[in-house]
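Heads up, one of the protein chains got dropped from this complex, but the rest are sitting where they should.
Per-chain residue numbering starts at 1, and chain names A and B are given in the order in which the chains are listed.
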Amino acid sequence: MTLEFALVVQAFVAAAVDAAGTVPVASVVGDFVEFLSPSNLAGVLVDGLAKAAVFALIAVGLTLIFGLMGVLNFAHGSFTIVGAYVAGLAMVLVASSGDGIVTRIALFFVAVVVAFAAVAALGGAIETKLIRPLYDRPPLYQILLTFGLTLVIDEVVRMVVDFYGLQPRSAWQEALGTRPDWFRENHEFLGLTFEGMDLFEIFLGVVVIGAVWLFLTRTRYGLFIRAGSEDAEMAEALGVDVRRVFTVVFGIGAGLTGVAGALLMWDPGWGASVTVGAEALLPAFVVVIVGGLGTFKGTVVAALVVGLADATMTWWFQNVLVTMSWLPEVVVFAILVGVLIVKPRGLYGVQEVGGH
Amino acid sequence: MSADDAGEATSGGDATASDVAESVDAPLLEMEDVHAYYGESHVLEGVSLRVDRGETVALIGRNGVGKTTTLRAALQLTPPREGAVRLRGEDVTGEPTHELAHRGVGWIPEDRRMFEELTVAENIGVAVKDANRVDEKLESALKTFPELREHRNRKAGDLSGGQQQMVAIARGLVGENDLLLVDEPSEGLAPQIVQTVADALERVSDEASLLLVEQNFPLAMDLADRFYLVDNGRVVESGSTEGVTADDERIRRYLA
Partner (left out) sequence: MPDDDDAKPTESGSSSEAVATDGGETPPAERAPSTTSHGLLGGTLANLLGGDSAFARYARSSTAHAVVLAVLAVYPFVHAFFTNPATFNVVPVLSGAPEYWAETFVAVLPRVETMVAIFYFGLFAASFDFISGYTGYLSFGHAAFYGVGAYGVILVANGKIPLLGSQTPFMVTILVMAIAAAVLAVLLGLVSFRLSGVYFAMITLGFSQILYVLFASWDFVGENPRDGVAVLSHPEGFEIGVPFVDALNLQIGQLQGDSVLYGLDMAKLGFDFLGFIDVTVDLGGTEVSYYMVGLVAVLGYAAMQRIIHSPFGRVMIAIRENEERARAIGYDVYKVKLAAFAMSAFFGAIAGGLFAGFRRSVSPENSLYFLVAGDALLAAVIGGFGTLAGPIFGRLFHISIEEFLSKSGSGGGLLPWLERTLGEGTMTTETVGGVTVGEGVDTFLNGHAELYVGLVFVLFVLYVPNGLLGTIRVRMGGTVAGQTAARIKRWANGAAPTGSKSTGSADAEGDDD
């Protein structure tokens, strides 16, 4: 039975690969077996979860903002950059080489709070001053406005960074250097090897996303936000100051991506740089659309799907199909297109979303 | 509007008491020559009406004559372009809607407008204005509507139409409102449920004044003390509901 199945699989793979004419059959099956080995599978899982954590941190703010006020915030990537540089600055100023790992992580959490506060304040100010006058106009104008803001914010950051002699196109090495050594190294648990940074990303992602979930479901303000996302006018008529909720949510959403920025600042795969804005925004867009715009649950699930798929593909194309190492990047967008074809409103999308 | 909005912290009761003390003679709600538009279309062409404390007033008229818009204009959801809306004698025209809610105006809208993804308890909780009394208010609402108790943790979107209407009325009740604007409460409900809803409204009317839009003419006459008949965005008839029937010439002309 098992043998039969294996033969069928082998025949199928053989046919497929013969058609492609690139990789020998035995090797693909062998590679697949290797992929399924505990160490590789665990590695891919952790890598995927770490990616998912970063995606979710960026995307959750986007989805909260869209769910409540129907604004697709193009400036979100710029908020991420601001968070990365603010947190980086805080670390560079405060951290000293003698710190132990615990001190470093404690300082990092201070930096996270600073980044959250700074970006949340920026977001709140933008919402009250610039976006509020546009609620009466078609949604296009809110997209346009936030798109214009990315140009302005990115360029201001570039200017400031330039002024202090940093290279805006590559990661800020000095900030990256404040990362404890433990994060740089691989660690063994139960015979499996993990990179410290991945574990920290997963940890921070779980903590922050969990906190947001508790805020939404267990607090009175969270109740107002959920009610306002469903029917802003009804919430207003029941006594909720929806306009103020808009500002708060825009601030929180922006602040969350500021936290993501702080994390990216420590991740050598990203690093604090101006170009990270667009690079982070695109997968985050994919995540919110795949999950269904405006749904918290959908966004978290989609972040997991996209993160794990990305990690799986990265493994495959780094270890086996090296000639097509570009495929992982395509996979993210292929998921977007595929999901929209099958479920036009995303995995958990409802027919109508957004405020009035 | 943001700084002074104390949100849930305001104790609605105090404000109401002082307002009442200041303007004892003023009607609870007064609309004077209110004009309202949707985009360019002129829906209300000078509506004037009043609702006094303790009374139930029915707004009747054909579909599309502006009854719902009158309620929306009173709540400033469709802000009047001309005319005035006064609450206990004080002009509230142009005030944000949530301010009016905190001054004791509740809305039980057409189609019930449930927060469908929220539970029954959460739906009612949103409407409680004093954050410290959420549980207490919810409990009293469940006492008034015992049939909701077993569904308190279900999503409101999963309830039947009659149950949703109960939730909508409960939301109006827990808000400690003096005035409830009730829009088509019996619409789309089975006849036996309509009676339950009517009973519920009857109970509510002991605690608050009602301005009621209702297509079911006998039901409207039954519940209300007075009526206004609306046609083409204007009030064309008004008076006591005492002895009024649909056959009445001045009524039939507008309802037929």
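In this text, a residue touches a chain if its C-beta (ideal position, glycine included) is under 8 Å from a C-beta of that chain, and two chains touch if they have at least 3 such contacts.
As the structure is a prediction and not an experimental result, all values here were calculated from the model.
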Query: Considering the full assembly, with which of the depicted chains is the omitted chain in contact?
result: A
Query: If the hidden chain were put back, which of A:144, A:192, A:216 or A:320 would touch it?
result: A:144
- line: Contacting the left-out chain: of A:45, A:216 or A:278, that is A:278
Statement: Out of A:33, A:214 or A:330, only one touches the absent chain, namely A:330
Statement: Where subunit A meets the chain that is not shown, the residues are 66, 72, 130, 133-134, 137, 139-141, 143-145, 147-152, 154-156, 158-159, 162-163, 278, 282, 285-286, 289, 293, 325-326, 329-330, 333-334, 336-337, 340-341, 344-345
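In the analysis below, only the chains that are shown with their structure count from here on.
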Statement: Distance in whole angstrom between the CA centres of subunit A and subunit B is 44
Complex contact set, residues of subunit A against subunit B: 220, 223-224, 226-227, 230-231, 233-244, 247
Message: Show me the residue ranges of subunit B that touch subunit A in the complex, using the header's touch definition.
response: 1-2, 5, 7-8, 75, 77, 96-98, 101-102, 106-107, 109, 113, 115-118, 122-123, 125-127, 129, 131, 134, 171, 175
